[in-house]
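Partial view: only certain chains, each at its native spot in the assembly.
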Amino acid sequence: MVPTAAGDRLGVWIVGARGSVATTVVVGAAAVAAGLAPPVGCVTELPDFRGAGLTPVGRLVFGGCDITGVPLAKRAEQLVAAGVVPADLPAAVGGALAAAEREIRPGVAAAAGRQAPQATAIAAQLAGFRERHGLAHVVVVNLSSTAPQPGPHPAYASLAALRAALDGPEPVLPPHALYAYAALGAGCGYVDFTPSGAMRLPALAELAAEAGVPYAGNDGKTGETLARSALAPMFAHRALRVRAWSGTNLLGGGDGATLADPRAAASKNASKARSLAELLPEPVEGEVHIDEVPALGDWKTAWDHIAFDGFLGVRMTMQFTWQGCDSALAAPLVLDLVRLLGRAMARGAVGVQPHLAFFFKDPLGSDEHRLVPQYELLRTWASPGIPDPPA
Amino acid sequence: MVPTAAGDRLGVWIVGARGSVATTVVVGAAAVAAGLAPPVGCVTELPDFRGAGLTPVGRLVFGGCDITGVPLAKRAEQLVAAGVVPADLPAAVGGALAAAEREIRPGVAAAAGRQAPQATAIAAQLAGFRERHGLAHVVVVNLSSTAPQPGPHPAYASLAALRAALDGPEPVLPPHALYAYAALGAGCGYVDFTPSGAMRLPALAELAAEAGVPYAGNDGKTGETLARSALAPMFAHRALRVRAWSGTNLLGGGDGATLADPRAAASKNASKARSLAELLPEPVEGEVHIDEVPALGDWKTAWDHIAFDGFLGVRMTMQFTWQGCDSALAAPLVLDLVRLLGRAMARGAVGVQPHLAFFFKDPLGSDEHRLVPQYELLRTWASPGIPDPPA
């Protein structure tokens, strides 16, 4: 891989480029770069990352694909109406929106027919994007609607099996995984911000190694699970015995609708439950509900209720209500992830990047789920002078 | 100091021995030792501390002083009525209560007259307690009612100045600090579980060094502040800009009444505010209220409301309600602290013990306020084979 100086531009190719999070990323990056908005929520703008040599937000080049045709400028206005994006911003960053608009291609809506050529076409789109902007590196980010985790399939077991199956007449990869396959093959880094779990397929992990590119995932940690990853260690380390941890999520905008489909919700629920199980010493009672409440729009409201026992079995409770704007929480993390993965690519890192666990509900390559230790791992990795672990 | 094998018994001399927390400590230690209650809430019973060579809970010997005469057994029944102690326990551990009762002496109610002889008398009580039970080490724990932080005073500047002043006709140390002086002088370790702040007096820090004993404090971290020390890092590390952090504490039992006195509340509030200021990158709006609500008894209810900005200045909120039993939260931490300080004494450690910051709202000798890193510091210190830092 060709190391890049911080000055070079880094490509960001978004699968689901017209979604709520994606649009907030493009508008936000331009606003922050132009000094129209403070970099609040951008981890990589914290003092701890000053010396990490990351590509400045203003030198990110956006492109991607989507299966809807709604113009970015229209989506930005919708986010203004939803209270996610300040009213004056879309107009002020019109140029950036137009530039990204020019680089958005129609996406693959469904797994259909022979997929090998479809992968080749995507790889060509990526290569074209790279050349048109003279980009040393491109990071592909999956921000498409949550899809069910791909079930076990012989073609997923090895790269060879996968390549053979993709050549066959029948589709074998769901669209999001087909993009992952094409991206890795085209030498792009890959970030899965969704719980759809493409990089849990052994064949794709093998491809990343073969292509010599880094990847990270799964499922951006933005609301309820973020709070859980900060709070659960408090109970564990103080030996307080959690008996039940119940959660109800109310959300309307963006992904809300998709999660009304039980199968899609299943992958989201599984990744939420997994993260809690990792953080607490014993299994606990309690269910998680994800209710689609259109009236709430992008304002995700999560109520968690924790029943726990203390000394001599005394029963106590803690409850919290999180009222956050999902897209506004996710977007800066996407900017962080592409800049950090860009640094990994510049340093020749290959395969899963465990130090990015800090950003994910269901982190690949790491069994550290506690938020603060995850931060320390990231901070240490990003400190100048610390070489990357060998591939 | 005479190193002790784990088998030896460790003295625990409690200032405020008839208080809610103190009584819960004595009842709880006996119950856990007798297997009548699981060690829920006892940090030092976690797997991470198995190899730390701590004195078993059953080999702790209790004594202390108080300015009320209410028998421990009566206080235990009150805690049963308050729902803090299970109904059947006091009878089941009657023997332990009686043993502790025999070792409780009248305390010094107020700073009055010439204090040198009063200190000598306390030291004699401590020495007697140690000899009667053949104890290698004694840890003195301050669990007396919250007192105002001692204001600046020339006698506090050095041990020599303090000794001279104590010899004079006028009192110079508030009771809790007089006990600290006597304890350190008598070669006892000292834990200040209150925000009263004796060990912030340079003269007493000097005394600890001279006596070659370790100490730790201030102000047990049990409820609202515990949750803050877990949550605040989430906002800091995710670059979320906290604008206001408001807190309302409702409590009735034990210390509730004392905190109705504004001066005493001031030291509690100061220690709460200090901890938040350490955890967040910039000052935030919001007030803390501590309301005495007798009807709530020992059930401290704390509501915190956090207003924070995210990406592009989007306003979001988080609120939590903590409903915990203060004495049940504090008591196991006292057992942890005496066992850990006992280990420090056995290893010849002297002066402030920064690795105990995990237990305190306003930790001495450490500027690490984040709960999980505090835990890692403690776990590392307690790992077998890691020598103590030189005195």
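Lettered A and B in written order, each chain numbered from 1.
Note that contacts are C-beta pairs under 8 Å (C-beta built on N, C-alpha and C of every residue); 3 or more make two chains touch, one makes a residue touch a chain.
Only a predicted model underlies this, so the values are computations on that prediction, with no experimental measurement involved.
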Since all chains are copies of one sequence and 2 are in place, the complete assembly in this file amounts to a copy number of 4
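To be clear about the criterion, only the chains that are shown with their structure count from here on.
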Rounded to the nearest 5 degrees, the rotation mapping the CA atoms of chain A onto those of chain B is 180
Whole-angstrom distance, CA centroid of chain A to CA centroid of chain B, is 43
Seen from chain B, its contact residues with chain A in the complex are 24, 27-28, 31, 37-43, 45-46, 83-86, 89, 226-227, 229-231, 233-234, 237-241, 309-314, 316-325, 328-329, 331-332, 358, 370-373, 375-376
